[in-house]
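Scroll down for the structure; my scribbles are underneath it.
With one protein chain removed, the remaining protein chains of the complex are shown where they sit.
Let's turn to chain A:
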Amino acid sequence: MHNLRPDLKLIAELIEPGSRVLDVACGDGELLDYLVHKQGVDGRGIEISQAGVNDCVAKGLFVIQGDADKDLEEYPDQSFDYVVLSKALQAVHRPQLVLRELLRIGKRAVVTIPNFGQWKVRMSLVGRGRMPVTKALDKTWYNTDNIHFCTILDLFDLIEEEGLTVRTFVPHKADGKPLNYGRTRANWSADQALFLLEK
C-alpha cells in the first residue's frame, strides 16, 4: 500500500507533517490515507459519492458526504492548515466562491487543475472543431462532470483578481512529472498544474 499516485504525491510533498488538512472531493481517500497514516496529519474529507465515503471509512478515515458547492459553508473560518481541492475546481458550479471558501476555511489551499490550454487540447479544438477528448479530459461534452474548464493562465487571472498569493506553482505531465516552466510555457505544455495558495 501507499504507492501514492504521482500527482497526489506532489500534493503530499507540500503538506507539513502533523498539520490539519481538509481534502475536498477526496474520492476513495487515497491522498488522505497517505497524509494521515504516513505524515501524521489530522485529516478530514468531503466526498459526494457513497462508494467514496465507504472506501474512506474502511480506511479508518473521517469523511462527510457532501458537495463543495453547498457544504463548505458549514466549516468554521481558518479551521484547517490546508484545504485540498484536487482536480475538482472545474467540476463545481461556482469556482470563484469555492476558491474563496477554501481560503476562508484553510490557512492555505492546494488546488490542482487539468489544463485546458495545453497544446493537444488547443490543436484538437482547432483541428477537429469539436470539444477535445484527451487522456486528461476523457469525457464527451455532454456527459462530463467538468463544467467550468480553465487554462493555467485563466486560473492565474482569477487568483490575481481575488488578491491571492501563489506560494508554489507546479505544472506537470499527466504522469505527475513536474515541468520547470513559467506560466506561459506551462500553459502550452502541462497536462495539469498545482497551485499552493495563500491569502
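We adopt the following convention: a contact is a pair of C-beta atoms (placed from the backbone, for glycine too) under 8 Å apart; a residue touches a chain by one contact, two chains touch by 3 or more; residues count from 1.
In this section, contacts and distances are computed from a predicted model.
Considering only "Homoserine O-acetyltransferase", "Acyl carrier protein AcpXL", "ABC-type multidrug transport system fused ATPase/permease subunit" or "Sugar ABC transporter ATP-binding protein", the record for the omitted chain gives "Homoserine O-acetyltransferase", by its UniProt protein name. The chain omitted from view is touched by exactly one of A:H37, A:R122 or A:H148, namely A:H37.
Interface note for the absent chain: among A:L8, A:V24, A:V41 or A:C56, the touching residue is A:C56. Mapped onto chain A, the interface with the missing chain covers residues 1, 33, 37, 44, 50, 53-66, 74-76.
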